[in-house]
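Would you mind keeping the following structure in view while I ask a few things?
Only one protein chain is missing from this complex, and each of the others stays in its spot.
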Amino acid sequence: MTEDSGMRILFFAQLKDATGREEIRWPETGPLTAADIWARLEREWPAVTVHRRTTRLARNGEYARPDEVFLAGDEVALIPPVSGG
Amino acid sequence: MTEDSGMRILFFAQLKDATGREEIRWPETGPLTAADIWARLEREWPAVTVHRRTTRLARNGEYARPDEVFLAGDEVALIPPVSGG
Amino acid sequence: MRIEAQLTTERIVPPNISGLGPDGGIGALAEFSGVVRGEEDGRTITALEYEAYHGMALAVMRKLLEQLGQHHPCTGVWVIHRVGVVPVGEAAIWIGVAASHRREAFALLAEFMDQLKQDVPIWKRRALFAPATDTAAGPTP
Partner (left out) sequence: MRIEAQLTTERIVPPNISGLGPDGGIGALAEFSGVVRGEEDGRTITALEYEAYHGMALAVMRKLLEQLGQHHPCTGVWVIHRVGVVPVGEAAIWIGVAASHRREAFALLAEFMDQLKQDVPIWKRRALFAPATDTAAGPTP
């Protein structure tokens, strides 16, 4: 297995605070929906729940569509409301 | 008599071309309306006529109202359409 | 349209964008700096700390600029966003736009700033505060 077989999950801003992590890896995961991802995250870190409504998921550096399927090898990012500039 | 007893008339851009002058002085003039000023100018330089419709008069550095009265000592300027910037 | 976007942890030094377009086609250069203000939510601050999802932030900025360039054709646009700690009075972002005409440059610049604050994954992470002033004034006698 290459290191691409897992899924990397990146946390930013409030999500980083809620999880205490910048990045995790889920090894050997099958295809996941956004709902699957949130369910797994909320099980491990209940503090992420309050951010779910305002946080967008990105897949490999692009905002995910609502029906997006997340695959092994993907880089998934949780993007709370942005505030640059 | 001080040098303020006359009226200075300044020409810019197309009006400078039409009159061949940058500035003239009308000595000892009484109060004049815009129509008076144009009549005197057109008599001396018929080439100014084509600019009359698009040219604004200024009195002492401010655009003149239609009913403005121009007095001895005034600096009067003919302002064709501007094109700065 | 030439597009350059970068993130930096250093103080932003705006490039000289007037040196472009040797064909004399550029008629408008517009620049904007977004500077950290000394107040956040009514409290005096000394700095803001910014965080970015680097790769995606750059990709989203470039894509956004490409889209805006379709509607407002410009010659080139340069964006530098600073991340990490940005002291009050220094720029968190700088944008330069070169165009034939000013309206396109203004429109691209204003719309980019609006959309930056919606879609580009960069965050004001936290504000840094000065020590309380009564400490600086010393103990009361």
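In order of appearance the chains are A, B and C, and numbering begins at 1 in each one.
Basically, a residue touches a chain if its C-beta (ideal position, glycine included) is under 8 Å from a C-beta of that chain, and two chains touch if they have at least 3 such contacts.
Just so it is clear, the model here is predicted, and its values are computed rather than measured.
The chain not shown here makes contact, within the complete complex, with B, C.
Only one residue in the set C:Ala5, C:Ala30, C:Ile80 or C:Ile122 touches the chain that does not appear here, and it is C:Ala30. Take subunit B: the residues that touch the chain left off the picture are 10, 12-13, 58, 61-63, 77, 79-80, 82-85.
Summarising the interface, subunit C meets the missing chain with residues 18, 21-39, 88-89, 91, 100, 102, 105-106, 109-110, 113.
In the analysis below, only the chains that are shown with their structure count from here on.
Distance from subunit C peaks, on a Cα-centroid basis, for B.
Distance between subunit B and subunit C, defined via averaged C-alpha coordinates, is recorded as 49 Å.
With centres defined as mean CA coordinates, subunit B is found 73 Å away from subunit A.
Contact of a single residue of subunit C with at least two other chains is seen at no position. None of the residues of subunit B touches two or more other chains.
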